[in-house]
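Of the protein chains in this complex, one is absent; all others appear in place.
Order of writing sets the chain letters: A and B. Residues in each chain are counted from 1.
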Amino acid sequence: MQSENGQVYLTIHDGIGEIVFNRPEKRNAMNLEMWRDLSQLVAMCATDAAVSVVLVRSADPSVFCAGGDISEFQTLRKDAVTNLAYNRTVKDAVLGLKNLAKPSLAMVSGLCIGGGTEIAVACDLRFCADHTRMGIPPATLGFVYDVAETKMLSDLVGPSRAKDLLFSGRLLHAAEAYQMGLVDRVFADRLLLTETLNYIRLLLNNAQNSIQGCKGIVDALNAGARVDDPRLKQIVDDALDSPQYQEGVRAFLEKRRPNFKKFR
Amino acid sequence: MQSENGQVYLTIHDGIGEIVFNRPEKRNAMNLEMWRDLSQLVAMCATDAAVSVVLVRSADPSVFCAGGDISEFQTLRKDAVTNLAYNRTVKDAVLGLKNLAKPSLAMVSGLCIGGGTEIAVACDLRFCADHTRMGIPPATLGFVYDVAETKMLSDLVGPSRAKDLLFSGRLLHAAEAYQMGLVDRVFADRLLLTETLNYIRLLLNNAQNSIQGCKGIVDALNAGARVDDPRLKQIVDDALDSPQYQEGVRAFLEKRRPNFKKFR
Partner (left out) sequence: MQSENGQVYLTIHDGIGEIVFNRPEKRNAMNLEMWRDLSQLVAMCATDAAVSVVLVRSADPSVFCAGGDISEFQTLRKDAVTNLAYNRTVKDAVLGLKNLAKPSLAMVSGLCIGGGTEIAVACDLRFCADHTRMGIPPATLGFVYDVAETKMLSDLVGPSRAKDLLFSGRLLHAAEAYQMGLVDRVFADRLLLTETLNYIRLLLNNAQNSIQGCKGIVDALNAGARVDDPRLKQIVDDALDSPQYQEGVRAFLEKRRPNFKKFR
């Protein structure tokens, strides 16, 4: 699974866990095995202390992911009953990514459809190339987009844009995806990787307890937690008692860059 | 009511139910009778199998709707008590549109104020001409925008932009309305109808069970339903057991366009 010959593989370097889609002959269409592998790779990123930030990308810049592998649908997902098992596997991967404590970023380049958009939307952030096209096609296939994924989408772009995408199944260009908040940044193709890594380095230099704490609070509020939830206050308090905070304030007053890396 | 002489009328063709405002001498200002008619026309669209998509528009491209007919306010809506009946009629129309199971689109061209914006915002989507101007004027009249309508507006543009519109009563140009998400698409005047019908045809070619299922889920989540609500899961499951889904997957694998029209 770790090998670069896999259809999805993980490579870890410099604090980054890169999960890479690599099934070019099928434009990275996700079959059940790939969903299962994705789950496991996300779980490995969660536990491996060498990973601070997760980057999800394709080995092939012309396509991020063409969606679920529909050739499997007539056997593995032919009705509501078989969908139970199929869906559980997809959900494990998507929610694994969504619920990861560490920050995640999808670098999207080229076609990004259905399951591809699902994966990208489950990440915290989405940076894309200017030639990217994104869409969500269930209405062209006769099924209904899953509830958890619909909520993620609607939280991101609002109910009206979510309906536009889901009703029509149309493909958006990068500029429109950016305008509606479906992606967070658009770069010229040749700059995408550099700019993405620059941004990730920004995160790697920051205090990871702070990043993870902020992520936990944003996600909890989004899932309906109340502002006075004591578990959220605890996250804030824990950080104020942390050595990272001591280092951050000291570095500021000494007019030097903080060194948070020793606290990983 | 069906006649094209009415102040609001319905015309059905090619799967589209067009609800048309037609009171040009008053710039389509909505009197109580028009609100009542609108309710009934929406109800007809809901039950008529010949209607798959509802399009709300004006007979006159220079004005979508100038708002409520304020000349009636001194008699029919002169205080909180009389407003009970007045408001119930308006609410029937607006919530009828909002709660319609079928997808709805407002094609907005020219002036769109108060009740006009209320109607447009109750639709799933809003396409507008580049010369459109939109606003919500209760603060210039001394009353407070209704709660349900305030929620629809705030869900669409966020709390801050909702306050800007409601505090000031100012008229937005199409570009600013688009930037803040109040409208979903802006077209040059002469392209608005063509582009709107092109988009509607996209929806008409898709699976209507899927579109209606997605709409139901987005709206339920927006109204506060939980992600694990079993009624929402049921919508997803029903679609996976549908003949539309069989047709969609088969067509994809046979590399042909699906034919969903036979399932209406």
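Following the convention adopted for this analysis, a residue touches a chain if its C-beta (ideal position, glycine included) is under 8 Å from a C-beta of that chain, and two chains touch if they have at least 3 such contacts.
Predicted model only: the values in this text are computed from it and were never measured.
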Taking the entire complex into account, which one of A:168, A:196 or A:209 touches the absent chain? A:209
Tell me which of B:62, B:99, B:140 or B:259 is the one touching the absent chain. B:140
Missing-chain contacts on chain A, rising order, are 103, 124-126, 155-156, 181, 184, 199, 202-203, 206-207, 209-211, 213-215, 217-219, 221-222, 226-229, 232-233, 235-242, 244-250, 252-253, 258, 260
Extract the touching residues of chain B with respect to the undisplayed chain. 70-71, 73-74, 77-80, 83, 138-148, 150-151, 154, 158-164, 166-170, 180, 223-224
